[in-house]
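All remarks here apply to the structure that follows.
Every protein chain but one is kept in place in this view of the complex.
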Amino acid sequence: MILAEFSITPIGAGESLSEYVAECLRIVRESGLPHELTAMGTIVEGEWDEVMAVIKACHMAVRAKCRRVSTLIKIDDREAPPGRIRAKVESVLKKLEQA
Amino acid sequence: MILAEFSITPIGAGESLSEYVAECLRIVRESGLPHELTAMGTIVEGEWDEVMAVIKACHMAVRAKCRRVSTLIKIDDREAPPGRIRAKVESVLKKLEQA
Amino acid sequence: MILAEFSITPIGAGESLSEYVAECLRIVRESGLPHELTAMGTIVEGEWDEVMAVIKACHMAVRAKCRRVSTLIKIDDREAPPGRIRAKVESVLKKLEQA
Partner (left out) sequence: MILAEFSITPIGAGESLSEYVAECLRIVRESGLPHELTAMGTIVEGEWDEVMAVIKACHMAVRAKCRRVSTLIKIDDREAPPGRIRAKVESVLKKLEQA
C-alpha cells in the first residue's frame, strides 16, 4: 500500500484550474480508493498499480483537453496499516501534544 | 500572497518522521500564518518572504539533527483573496456539484 | 511520449544514496529508453506505460532493501518529436542567444 499525492497542471489553458481538478476528483471518487482533496493536490491510498491507474486516468483526461500537461506525483511507501491519510496526521498531532 | 506546500525528509535518521514533522508544525504554528497539515506535507499561506522564512526555520531545525535533509516546496502564486487553503478546495467541490 | 524526472529516496537507510541511484540507473539503462542522470534525479523519455514501468521497477528495487521509500515523479507531457531531453535545453539556449 502506498500514499500518493498528485497534482495535474494544464499549461496554456487559462488561469483557473478548478474545472480540471473537479474532473480528476470525480475520477478518483469513482475508483473507490481512500482519498483527500487539499489546496495543493489530491492524496490517494492504495496499491501501486491501482493508484497509478487512477493518476494516469486523471492525467489523460486533462491531456485530452490541453496540448501540454505537467503532473507531479509524490509517493510515500511504507509497510503500515491502511488508513494512513488520517493516521499520519494524528501521529504528528499526538507527538506535538506530548512535547 | 502565495500558497506553499512543503515537506522535509531527514535522510539516514530512521524510518519514523513524525517527530520531525511535529517540530516543524510547532514552528509553523508560532509563525501565525494560516496553515494546514496533511498526510503528505504542510500548506502555508502568506507573503513569499514570510513563508520562506518559516520553511527555512523548519528545514534548519531538522538539519540540526540530521546530516542530510531533502526538502520539497511547491508554490502556487496567484492574485486572489487570502483564505485560499479553504477556498481552492471549495471551488473544486462547487464545480463538481454543478456538473 | 512523455518526459519524466524521478528521484527515489530510501528513508532510514543511511546518508549516502549513490548505491541506490546506481541500481536504478542500471534498470533505466536496461529499459533502452532515452535518459539522463542529473545531480537531482533521472530523466526518462517514452510512452506513459513504459516510463512508469521503469520507475516502478526502480522504486520496488529500493523498497526491497528499505522499509520506507519516498519517490518523486514530475511529468511533462506535450505533443512533440522525440529527443526532448536535448531539444528542450537547446531551445532555451537558443532563446537566450537571440535576446
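Points worth noting:
For clarity, chains are labelled A, B and C in written order, and residue numbers in each chain start from 1.
By definition in this document, a contact is a pair of C-beta atoms (placed from the backbone, for glycine too) under 8 Å apart; a residue touches a chain by one contact, two chains touch by 3 or more.
Please read all numbers here as calculations on a predicted model, not as lab measurements.
Every visible chain touched by the undisplayed chain in the complete complex is listed here: A, B, C.
In the full complex, chain A touches the hidden chain at residues 9-15, 17, 67-68, 70, 72. Interface residues of chain B with the unshown chain, by the touch rule above, are 11, 48, 52, 56, 59-60, 63, 67-79. With the whole complex as reference, residues 3, 5, 7, 15, 18-19, 21-22, 25-26, 36-41, 43, 72, 74, 76, 78, 84-86, 88-89, 91-96, 99 of chain C touch the missing chain.
Please note the rule applied: only the chains that are shown with their structure count from here on.
Distance between chain A and chain B, defined via averaged C-alpha coordinates, is recorded as 16 Å. Annotation for chain B: residues touching 2 or more other chains are 15, 72.
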